[in-house]
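Presenting subunit A:
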Amino acid sequence: MSTPLLEVRDLKTHFHTKEGIAKAVDGISFEVYEGASFGFVGESGCGKTTAALSIIKLLPENGKIEGGQVLFRGEDLAAKSDEEIRLRRWKDISIIFQGAMNSLNPVMKISKQITEAIRLHEDISIPESRKRVKGLFTQVGLNPALLDQYPHEFSGGMKQRVMIALALACNPLLVIGDEPTTALDVMVQAQILDLLEDLRRSLHLATILISHDLSVIFDACERLAVMYSGKIVEMGNSREVYTRPAHPYTRKLVAAFPDLELEKQRKTGKRTLGKSIAGDPPNPLGRISGCKFHPRCEWADKRCSEEDPVSMEIGADHHVFCWKWDKIG
Partner candidate 1 sequence: MFVSPSFRISKKLGLILLIALLAVSAFSTVLKVGWTVEPDSVSPFIAYNLPAAEVFLLLYDPLVALNDQEEPAGKIAETWELSEDQLTWTFNLHEGIRWHDGEPLTAEDVKFTYELFINTGLGLFSGFLNGIESIECPDDFTVMIHTAEPKANMLMGNTPILPKHIWETVAEEDLELWENEPAVGSGAFAFLEWRKGEYLRLKANADYFFDKPKVEEVVFILFANNDTLAQALKTGEISAAVNINPMQLPQLSQSPNLLAVSSPGYGFTQLAFNCWESEDSKGHPALLDKRIRQAIDWALDKQAILDMTYLGQGEVGTTLIPPILQKWHYKPGDSELRVYNPEKANALLDAAGYLMGNRKIRVDSQGNELNFRLYLRSSNTQEIKAGQMIKKYLQAVGIEVSIETVDDGLLMDLIYADAEFDMFIWGWGTDVDPTTILNVMSTNEIFGLSDCFYSNEEYDRLLSLQASQMDVTQRQETVFAMQRILYEDSPYAILFYDNEFQAVRTDLFSGWKRIPEKGAFFFTINANNYVTVTPK
Partner candidate 2 sequence: MSSRYLGNKIAQALITIFIVLCINFFLFRIMPGDPLSMLMRNPRASQQAIQKAKEFYGLDQSLPVQFGRYLQDLLKLDFGVSFMFKKPVTEVIGGKVGPTLLLLGVSEIMAIVLGIYLGIVAASHRGKIVDIGTISVSLLLYSLPTFLLGMVLILIFSVYWGLFPSTGMVTAAARYATLWRQFLDLLSHLFLPAITLALTLIGEYGMLMRSSLLEVLSEDFIVTARAKGLREREVIRKHGYPNALLPVVTAISINLGLTIAGAIQVETVFSWPGIGRLMYDALNNRDYPLLQGIFLLVCICVIVANLFSDLLYMVLDPRVKS
């Protein structure tokens, strides 16, 4: 593997709410390599989106990076001022939001929304930037004639393509996809994922995909991290984690997709709903000592409830944070 493009070390992001401090991201470390794809998976509220947004400090007012480093090509983004970060956004790292929903300004023409980003970071004329947008449209499989439409005139899939075009506008090195395919139907979902994959390869992009849907991450990412309650519980090569899930939580996630034949799913266009996992996700404000998962874990013992599990390398590029991983049958 090549050198890491992005190296995150012991990142902590907390939200200050009136009820108390929520440790949304509670000390996570991971690397993303140039041109490689990385995925975050976990239940909603586990902190995966916060982790991704922390990279470019795109946090709500009450969210703050409390510790750790975000090394992007060796520079610590976490230590930079808001203004410095602002100039790096989109140029180096861009994000694809859930475009099918509300990530595009409804009262601004698509072309304007994209050229705005380009002209913010590059000193080029409007016609030139429009030309670039046309190119981007073609690249993501949209008819350039639709350039001056408004978002509501697009279907969900088309909007998502617009989002991708927008993300690529400034030729970034890293693209983060935050649930990029959620709310799309399965056929479109697959198309978008394929598009992303193609673009990644052809443009030599690094991508970070975030999804609550294990199947999406397994399918689209070379490496992944499973998050639970602000912590990474298992991380490594996708195939490795899929075939040998070690953490009880990962096991349950995997088990929740009994029929994990992704190809088949795609062909039939049918989605198998996973079984839900027993118990509720923890309250982000709660202070669970030891392993965060222990209240829901059937194998947990005293140690699990007292000591934070440490990273254990259990295979080639396969780490797990669990005291009992080897005790589980």
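Methods note: a residue touches a chain if its C-beta (ideal position, glycine included) is under 8 Å from a C-beta of that chain, and two chains touch if they have at least 3 such contacts; residues count from 1.
Criterion applied: all candidates are chains of the complex that A comes from, given by their letters.
As the structure is a prediction and not an experimental result, all values here were calculated from the model.
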Options 1 or 2: the chain contacting subunit A in this complex: 2
Candidate 2 partner contacts - residues on subunit A that touch it in the complex: 56, 58, 61, 86-91, 94-95, 97-98, 101-108, 116-117, 120-121, 150, 152-153, 166
